[in-house]
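With one protein chain withheld, the remaining protein chains of the complex are depicted in position.
Naming follows writing order (A, B and C), and every chain is counted from residue 1.
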Amino acid sequence: MKKKIGVGLIGYKFMGKAHSNAWRKAGMFFDAPADVHMQAICGRDEDWLKQSAQKYGWNGYETSWQKLIGREDIHAIDITAPSDMHMEIAVAAAEAGKHVICEKPMALNVADARKMLAAADKSGVKHQIGFNYRFAPAVLLAKELIDKGKIGKVFHFRGQYLQDFIIDPLFPRIWRLDKSVAGSGSHGDLSAHVIDLARFLVGEFKTVTGMSKTFIKERPLVERMEGLSATAGTDVEMAPVTVDDATLFLTEFECGALGVFEATRFAAGHKNALRFEINGSLGSIIFELERLNELQFFSREDDANAQGFRSIMVTEATHPYISAWWPPGHIIGYEHTFVHEILSFITSIANDSRALPDFNDGVKCSQILEAVDVSIENGGWVNVGDI
Amino acid sequence: MKKKIGVGLIGYKFMGKAHSNAWRKAGMFFDAPADVHMQAICGRDEDWLKQSAQKYGWNGYETSWQKLIGREDIHAIDITAPSDMHMEIAVAAAEAGKHVICEKPMALNVADARKMLAAADKSGVKHQIGFNYRFAPAVLLAKELIDKGKIGKVFHFRGQYLQDFIIDPLFPRIWRLDKSVAGSGSHGDLSAHVIDLARFLVGEFKTVTGMSKTFIKERPLVERMEGLSATAGTDVEMAPVTVDDATLFLTEFECGALGVFEATRFAAGHKNALRFEINGSLGSIIFELERLNELQFFSREDDANAQGFRSIMVTEATHPYISAWWPPGHIIGYEHTFVHEILSFITSIANDSRALPDFNDGVKCSQILEAVDVSIENGGWVNVGDI
Amino acid sequence: MKKKIGVGLIGYKFMGKAHSNAWRKAGMFFDAPADVHMQAICGRDEDWLKQSAQKYGWNGYETSWQKLIGREDIHAIDITAPSDMHMEIAVAAAEAGKHVICEKPMALNVADARKMLAAADKSGVKHQIGFNYRFAPAVLLAKELIDKGKIGKVFHFRGQYLQDFIIDPLFPRIWRLDKSVAGSGSHGDLSAHVIDLARFLVGEFKTVTGMSKTFIKERPLVERMEGLSATAGTDVEMAPVTVDDATLFLTEFECGALGVFEATRFAAGHKNALRFEINGSLGSIIFELERLNELQFFSREDDANAQGFRSIMVTEATHPYISAWWPPGHIIGYEHTFVHEILSFITSIANDSRALPDFNDGVKCSQILEAVDVSIENGGWVNVGDI
Partner (left out) sequence: MKKKIGVGLIGYKFMGKAHSNAWRKAGMFFDAPADVHMQAICGRDEDWLKQSAQKYGWNGYETSWQKLIGREDIHAIDITAPSDMHMEIAVAAAEAGKHVICEKPMALNVADARKMLAAADKSGVKHQIGFNYRFAPAVLLAKELIDKGKIGKVFHFRGQYLQDFIIDPLFPRIWRLDKSVAGSGSHGDLSAHVIDLARFLVGEFKTVTGMSKTFIKERPLVERMEGLSATAGTDVEMAPVTVDDATLFLTEFECGALGVFEATRFAAGHKNALRFEINGSLGSIIFELERLNELQFFSREDDANAQGFRSIMVTEATHPYISAWWPPGHIIGYEHTFVHEILSFITSIANDSRALPDFNDGVKCSQILEAVDVSIENGGWVNVGDI
């Protein structure tokens, strides 16, 4: 008989919806190796919780995360609350013996991330960090091609994460633009994903040097749902933007490859443009998140007169996770990466195997983010190992 | 208080999964105007039904569709059974006073389709036909641009639906290749979608002339799930392929535009390549299903030196249905078109408004399909109105 | 020592410039197997000829094509005059023992084309027809891949030639829109190229059925250089448009493949969009003239999980003609196809080998064009062999 896993979810905005959907669909589309019970969703707004628990498929709700963690029918905690709460909740959950999956960025700084890892390691629970893009079938195919040596020795990693949602100066000073809550701007929010993918595909970072900028220093302080267009106000209170609008950095990987990373929320026309390219001695790979069902692959082993970047539709039954979904060419979307992520977490609990990426990966990513920050402050190269 | 709608789903393969998911997510992501109860799923394999009713979110199951239709707690029937059963079920459901949504192709022939429409009209129930691609946000945006006159008077419609899943001669003789069950091959399965989109965007067809071909006349008769790769068998029983592998036709629309349509399952490299382009006096529009979050638009009204096909990411909150999903650039997939379709059906029941596309659209599409068939038989032009 | 070839060019507009450039560059970039002398350019406007002979690199000029043909120092005649003059000039040139290269469309009708072929055959001169797109390196690579069996047995040919230069109703009634001079509209001007490429790559046409339309029936009769934007005139004299604005047709090839062809000058946003796709049992090929340095190729023989359309930059030294030009990735343009065409003509003269494509190909293409015309008139299928 399958193991029973009771789940509690903390946070209910954008990420809460994505995770709720993922918990539900993991069981609907896959033969999950455990019997998942979506026990409770947790947040501060009780009215909202009442309405949405059922809507999102949760059996109940809690308004105190401490109470949620204390429940015996709950074995796993899914943290999608704002970044400044991650450490406290994750440590408490681990100490209470709950498996933990936590959204990225892992914590506000490396020190906190390390506390989370230590707590999880000590209690022996499963821990996973929410780098969902690792679970895009095209990214997994990239990993497979690289592991099979299809692109040979890696020379270059070229990563970008471009958005434009705050390009309007009247876009409000939401919490994501407040360092005390968000920890970081484009760097922690966007680069974090690209760094994780680079580690996944190319390996560890040795040294970094970076730069960053806040193009718009203050913004209207109005209550708004994120993602809406700007409001024009004349007598609106302004508040300072305390995070970076854009961060760029160079890196050398342990394997000798060179890397360049650019994250910005000021690239007009780019909505969610995570893009990376890897060049190796035998071929190259390109991935673009806005076309996440495709992977571009160039092979120097093709016939000399017929080499070219080929655009692989990663929607065949032979591709990772796809056989559970739809026939070839029937594309999946952004939310599916979370389904795969949650399925992976369920599997690690059910099989008592290591979750990947786990808090070790979260700490490593935080180290790199912080190394870039130090480099920006000091104006020179920083060894990631020194952080 | 919201109206209650009890739903019964007939059929549980590929389309059953897509529809189950749609019924569930319509309520989770949207404020549906009715209170939907997923009462029962219906099929012949009781073991399968037992397992999957719960998995797919249905409260129960039935092994007789007649019984399903007879249940008082069920107000709407969703038909995803094979094409040859559509007519009988739909007529019975309508006569029993149930609202009906039916997968395409509507029926095996125009006569049957007309019976379905007549039954539904007589009983006054809501009826909808499953042309789900109308509900892709990019297609709805195309409609909006056309209705606003952005491409002016239409000159050309260029439609293709290219697949390659049966290109291997050892791919088995599945039911889709048997005329007595499927009714038609590429024409009914693929062209039907493109014809409906053409009608939706450009208007009615006046005349058609066509051609078709079955490239591979017989195939191994082995039990197989569709979509899997071919098996090599030597002493396998062969069966004739009685449907078209490819069908092409030309048309003149009532509005004077010229159209060309091509459907095939023999276009190597194309997995689900529904593509259409519309050229008008002021601009053009291109849609490709494999990149369904994008719409290409050319406007002759742009600055003379800066005109070009622009690729619109149809993932903004201002785009149809998107605000319920994810932030800009976070793409949706194939299955989302069904969620919108089901939501539309729910809305027509809740608001007592006409569903679109409905059985009238299904009949019209069938007429065009059949007119092409007649043309192929007779070798000349056929007036659609004569069918 | 190399053979000497004296050349005379008739016509000096758009095509005259392209051919002059080609004659000049063939010798500059290639080791041509003959010693070419650009003896004279011929037209009616002496002032223009005086200026441009030297500019375009011709040693002199003539105002009478009869006189040009009569010159002993001229061994080859290049005809770029309007279509209605092709037959008379070509026949006369052949009878005078001159090698002839003639722009497409070959003649106003099949009968004239056959006279040209007969005259050339009788006199034994080399003859070539100006289907310059055969000489795009990407097209030649397509031919090579097909001949090597890389796409297997052909199922589909899908050809389009889309332009929009006359979409404005105020665009004038230029000679290209007058049937008595141009012979045909989009069909003869645009389809002719695509038909030739289809014959080159897939083989002979068996049957055709088509349709055509003139969207704008009359236009201002003003003197204008072609290609300029429209003039707004109120009291301008109007003249009827007597050629087709768009022509579409279906075909079955001798090899059993199905073909669809569409030529139009009313496809907003498309400037010179000759595009073809060929689908075979093992792969597919796509070519787009506006990106003529690229060829898309899909191979079912690639690894199962890594199949996709690959975009080959046809600019490697291993690709046809490229080693004479620039390093990889340094693209060539439209005019280079003529250089290769002229080089091929020079080679056939120097080596006394058959030119390709020659007047036989021109006649075949004319037959198909005319078969489509007959089909349009009669409303049914026409055997190309009956023309």
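In the analysis below, a residue touches a chain if its C-beta (ideal position, glycine included) is under 8 Å from a C-beta of that chain, and two chains touch if they have at least 3 such contacts.
Because the structure is a prediction, the values reported are computed rather than measured.
Engineer: With the missing chain put back, one of C:Asp121, C:Asp168 or C:Glu335 would touch it. Which one?
Structural biologist: Counting the whole complex, the residue in contact with the absent chain is C:Glu335.
Engineer: Taking the full complex into account, find the residue in A:Leu258, A:Ala317 or A:Val374 that is in contact with the omitted chain.
Structural biologist: Selected residue, touching the omitted chain: A:Leu258.
Engineer: Quickly run down the residues of chain A that touch the omitted chain.
Structural biologist: Considering the whole complex, chain A reaches the absent chain at 151, 155-156, 158, 160, 162, 164, 167, 209-211, 213, 215, 229, 246, 248-250, 252, 256, 258, 260, 262, 264, 266-270, 277, 279-284, 298, 300, 304, 307-309, 379-381.
Engineer: Give me the chain C residues in contact with the hidden chain, please.
Structural biologist: Touch with the absent chain occurs at residues 14, 17-18, 20-21, 24-25, 27-29, 55-57, 163, 165, 226-229, 270-273, 289-293, 313, 315-317, 325-336.
Engineer: So which bits of chain B touch the chain we can't see?
Structural biologist: So the residues of chain B touching the missing chain come out as 141, 144-145, 150, 294-299, 302, 304-313, 316, 318-319.
Everything that follows uses one rule, which is that only the chains that are shown with their structure count from here on.
Engineer: Would you mind pulling out the distance in Å between where the CA atoms of chain A average out and where those of chain B do?
Structural biologist: It comes to 35 Å between the two C-alpha centres.
Engineer: Rounded to a whole Å, what is the gap between the Cα centroids of chain B and chain C?
Structural biologist: Result: the chain centres lie 41 Å from each other.
Engineer: Give me the residues of chain B that touch two or more other chains.
Structural biologist: 229, 270
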